[in-house]
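Let's look at subunit A:
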Amino acid sequence: MKFMPHEVMPPAGAQAPGTAPPMLELVNVWKRFGEAQAQTVAVSGVNLRIAKSEFVTLVGPSGCGKSTLFNMIAGLLPPDDDGSLLFGGAPQRDGQLLGKVSFMPQRDLLFPWRTVLDNAILALEVEGTPRKEARERARAMLPEFGLAGFANHYPHQLSGGMRQRVALMRTFLFERDLMLLDEPFGALDALTRTRMQHWLLELWARHRRTVLFITHDIDEAILLGDKVLVMTARPGTVKSETVIDLPRPRDPSVVLTPEFIGLKQRLLAEIEEESQKTFAQEGTAS
Partner candidate 1 sequence: MVAQRKLTASPVVPVVLGVAVLLVVWQGAIWLFKIPPFVLPSLGAIVQHAFTDTGRLMAALLATLGEAIGGYALGSVLGLLLAVVLLLAPPLERIVMPLAVAVNAVPTVAYAPLFLIWFGLGAASKIALVALAVGFTMLVNALHGLKQADQAAVNLMRSFGAGQMKIVWRLRLPVAMPSVVTALRIGVPRSMIVAIVGEMLGAYAGLGRMIYESTQQVDLLSVWSAVLVASVASMVFYGLLVWIDQKLVWWR
Partner candidate 2 sequence: MNAQLQRALRSPALAFVGLALVWELCVHAFAPSPRYLPALSAIAQDAWSVWPQLMRGFGRTLLETVLGFAMGAVFGCLCGTVFTYSRWMERSVFPLFVVSQTVPVVAFGALIVIWFGNSLLAKVMTAFFLTFFPVTVNTLRGLKSCDPQRMALMKSFGANRFTMFFKLAVPSALPQVMVGLRVAIGLSLIGSVVGEWFGETVGLGVMLMEAMNADLVVRLWVVMFACGLMGALLYGLLTFVERRLVWWRSES
């Protein structure tokens, strides 16, 4: 197992002395695509901080730059020069973040020629863990992910929900302090999704990794997160940060409590505003 040292340097932003730097900090992060006239701004001036072991959810209308933001945090896209990404307090240069963050994109992206087990250990293999050891670790985790007995199955033999779980397992086995989950339950039917949310919360309670979770489902955002960030329509920036102080562990029935509904009302209004803007944009788009 690779040990990831945190480079401790004087933090960039205003920080009370003596406190640990946030796990992830984005300072004035912008991302523009294209040149001059045809330029689109996907992400504009995003500032956010995520502390260790926090579960932060990100909601926003479609096309607001959520995925672009994720790609930048995963190290796949560099932010524009105006801003910087800090990981454990240290500013990251272009590509430095690659391999430091455990990233799960929207599609499961399983390799059809690999078994469930071998798909799960993909990141470990890349990291350099010997296959035998990696397979043992994955095998031990199969029951926790509800995949016991499916080690030697192939992706095409699994249902959508199971494939997502394999992808999630792959993400979990890649032991990094920060996990990025981009709408992992988006393609699932409502019933499966509820089960997966519940199961994810249990998993997180046990392992306590830092999670940044994108969704377009408000219920999911409030249910899962310690904090909900709402993004504006394009050009995307952080509109608001709402702390969710609902007690943990969270029962599925929490969605019916007045506190939950109150939070939902507030967030719904904000998102509606942004959705309207997105529709307006699409209407006038060339």
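Quick note on the criterion: a contact is a pair of C-beta atoms (placed from the backbone, for glycine too) under 8 Å apart; a residue touches a chain by one contact, two chains touch by 3 or more; residues count from 1.
A word on the picks: all candidates are chains of the complex that A comes from, given by their letters.
Note that the structure is a prediction, hence the values are computed from the model and not measured.
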item	value
Candidate from 1 or 2 that touches subunit A, complex-wide	2
Candidate 2-facing residues of subunit A, complex	71, 74-76, 98-101, 103, 105, 107, 109, 111-113, 122-123, 125-127, 154, 156, 174
